[in-house]
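The complex appears here minus one protein chain, its other protein chains still in place.
So that you can tell them apart, the chains are marked A, B and C in the order they are listed, and the count of residues begins at 1 in each.
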Amino acid sequence: MEVLLKPEICTIQEVIQETPDVKTFRLKFKDDSIMDKFTWNPGQFVEFSIIGSGECTFCIASSSTRKGTFDCSIKKAGLITADIHNLLDVGSEIGIRGPYGNWFPFEEIKGQNLLYIGGGIGLAPLRSLIQYTLDNRKDYKDITILYGARTSADMVYKKEIEEWKKMEDVNVILTIDKQEDLWFDNVGVVPKILEEKVHPDLSCTKVITCGPPIMIKYTLMSLDKMGFAPKDVITTLEMRMQCGLGKCGRCNIGSTYVCKDGPVFTYEQMKKLPDEF
Amino acid sequence: MNYSKQIQDIAVRLFTENKIDVFVGYRKNVGDDNQTPFIFKNPALCDKLVFTEKSTHNLTNYLTNETTKSKKVGLVVKGCDSRSLNLLLTEGQVKRDNLYIIGVSCDGCVDEKNEKEARCIACVMQSPVIYNEMLGIEKEKKTYTIDADLLKLKHMSLTERADFFTEMFSNCIRCNACRQSCPLCYCDKCVIDQDSSLYHNGANTTSNAGMALMTWYLHLAGRCVDCRNCERACPQNLPLHLLHKQNEMVIYENFQNHQAGMYEKDRGAFYKYNLSDPDDFIM
Amino acid sequence: MAETKVKEQNTVASVENPELPVDPNWEPVIVGILCNWCSYAGSDLTGTSRIQYPPNIRIIRVPCTSRIDPVMIVKALQTTGDGVLVSGCHPGDCHYITGNYFSRRRFLVVKQMLWTMGYHENRVQFSWVSAAEGAKFAQVVTKVCNDVKALGPLHRFKKEDIK
Partner (left out) sequence: MAFSIFHISNDELHKLYEDIIKNNETYAPVEHSGDYKFKKVNSLKECNTDAPIKTTASVKPLFFPQTSAIMHYSEDAKGIKIDDPKEDVLTHKKVILGVKHCDARGMQVLDSVAKWDWQDEDWIKRRENTVIFSTLCVTPENTCFCTSLDYDVKTTDAYDVLVVNDGQKKLLKVCTEKGEQFLEPYTGVLTKLNGEGDAKLKAEFTKFKNAFHLKMDYKEVNAKLQGAFENDGWDFESARCVSCSACAFVCPTCHCFKISDEKVRDKGVRYKSYDSCNQKYFTLMAGGHNPRTQKYRRWRQRGMHKFVYYKERFGVNLCVGCGRCTVKCPVNISIFEVVNNVANNI
């Protein structure tokens, strides 16, 4: 067990301040041979170890199709994330082990319309799949990205969103909770905009959603109302994890280990879990 | 000492008069003669209540957790328990109006081997100091005596003492039963728990266990009422009371015979000061 | 072989534990927790007055001695410190009027408790040093440093490997 828990050293290549409390770290393994072997699927996560502070779980926010480095977007929320924000800069070294967990079913959803619904920092795990699907654009039909944040300042990946907007085959819908000056897009919470602006073809659309628990709750209700089958809705579950290997028991919900059987679940699978949330 | 019948009657009365939502008392353990805390909302269960010399737990521990929070509580206290209740009241953790306190003038509790507990032999306050209703005869406050185990410890040499405590800390499994059972440890987030905090670490090494216990001792100095919930709870049977008694002794001898929780509105020893406090040890 | 012998001859017995020899060249680490308004200013004065004092002290500045949770003292001993010096304003001079009266009580209890646990009484020392007492600060630090030197390195309850 101790061997499995030992991290490899990564160097931070770039730090991007996305919002006041979200930073994206571009990472690369110190040892190139490990970097070459390191592959992951969209939706998987890694364990960050900050030497002296501890470990923390983050999903990889970039696609394995863009090799060489990988991104993690981190919101300042707890003790360790505060350390990450305060102590780390370009050139700092951290430990990484992973990738762990399951992934978005990018093979199964081939040839389907994709509807991404993200809220706040929840765009990070989606970004990995968005990048993947954009890099394999011909395998997928229409791509719609619905992204909401509290304010325009809280939006992550602003540059990349602009790029997506410019793409002709991607439909990007942005929304913020309250009207601001110089904001010309939609205003309103995600479920409301979803019902108003998105008119998907129910027969061949997969929904991939991630965001804060309260947004997920109402979005799932809206999706139900719109007539989506639970098996077509894919989401990620948030649960505290520590080992990522299905051993430490922290992420146990019912007989499911979120770190191993998840974090990606369809709404159908989620309904079967004991109602702990 | 058997007040089972009286307490059952009072509990039934309180429930029927709608004075309480929850009752916290003792019931007999299934399987052996010992007793266990019993918390219930259903008046029909009142007949399970007992109170004998086996009722050793300090029930005020339950006043600060979610089971009884912001509810009207009926509660059984002995002399020592009422002292911790006093402290909880002054520290603003419970509201007096929410409590109906049944004080029992106690003759001392017995342990599993049916011998009188050491703490009860040295007990200074057998009758409750705060109550709505008292069972038994009010007893006088007794004089303070230094704990016999502590005296023994004091006669050891410095290295012997250090060895004693190293041994004690190395036997600790850090289950936090002592802290969780302590009625005066009510913090929502304990400084011992915070992983990767500046002070503490979850790993169980001798020094970490020592650090956690020392923190606990120091945060309880001047507040510990010697109910020994901690020592009874300890799965490793560590002599946890020693350093509490040590602090109690220093405080009693130096700060105008202060004993925690003896009066209503009494604060812990560290919440007040006196101009004539000893400072000859300070350069 | 010859070298170790020389070393042995040069060592002196620790006051705390006579069986443990102490290398006289060993330099202790003293953690100094000083109150901002008196002792820290006092230590400044020591410096500006060019009074020599041992460099072994590592100073932590706190607003008032009553801000010191005794746990900090224990923590200093558990990690890197071989001794701790806590210093504040003289009674009655506290910037916050009564802070040091409260801390005085705690100091007594923590000192006695650590002694009972097997720490030598000289490991943890307290002093009142006002902003004008630069010379006293140097004296105090020298005394604490010499005391701890005589005790030898602190091994007890230090962070160590697993049980």
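Basically, contacts are C-beta pairs under 8 Å (C-beta built on N, C-alpha and C of every residue); 3 or more make two chains touch, one makes a residue touch a chain.
Keep in mind that this is a model prediction, so the values were computed, not measured.
Visitor: Among the chains you can see, which ones touch the chain that has been omitted?
Guide: Its contacts among the visible chains are A, B, C.
Visitor: Just one of B:Ser4, B:Ser55 or B:Thr205 touches the chain that is missing; which is it?
Guide: B:Thr205
Visitor: Out of B:Ser181, B:Thr215, B:Gln246 or B:Gln259, point to the residue that touches the absent chain in the complete complex.
Guide: B:Ser181
Visitor: Among B:Pro37, B:Gly108 or B:Gly136, exactly one should touch the missing chain; which is it?
Guide: B:Pro37
Visitor: Where does chain B touch the missing chain, residue by residue?
Guide: 29-32, 34, 36-40, 57, 61-62, 65-67, 171, 173-177, 179-181, 189, 193-196, 201-205, 208, 229, 232-233, 235-237
Visitor: For chain A, which residues touch the unseen chain?
Guide: Touch with the absent chain occurs at residues 1-7, 9, 30, 49-56, 75, 77-81, 93, 95, 213, 238-240, 242-243, 245-250, 252-255, 260, 274-277.
Visitor: Using the touch rule from the top, list residues of chain C that touch the missing partner.
Guide: Those residues of chain C that touch the unshown chain are 79-80, 159, 161-163.
The criterion applied here is as follows: only the chains that are shown with their structure count from here on.
Visitor: Per the centroid of Cα atoms for each chain, what is the distance between chain A and chain C, given in Å?
Guide: 51
Visitor: For chain A and chain B, let me know how many angstrom lie between their CA-based centres, rounded off.
Guide: 48
Visitor: Just how far, in Å, is the C-alpha centre of chain C from the one of chain B?
Guide: Taking the mean C-alpha position of each chain, the two centres sit 34 Å apart.
Visitor: Taking each residue of chain A in turn, which ones touch at least two of the other chains?
Guide: Residues: none.
Visitor: Enumerate the contact residues on chain C facing chain B in the complex.
Guide: Against chain B, chain C makes touches at 16-17, 69-71, 74-75, 78, 91, 98, 101-102, 104-113, 116-120, 125-128, 140, 143, 156-163.
Visitor: Along chain B, where are the residues that touch chain C in the complex?
Guide: 153-154, 158-166, 169-170, 191, 198-199, 203-208, 210-211, 214-215, 217-219, 221-222, 242-243, 246-247, 250-251, 254-255, 269-270, 273-275, 277-279, 281-283
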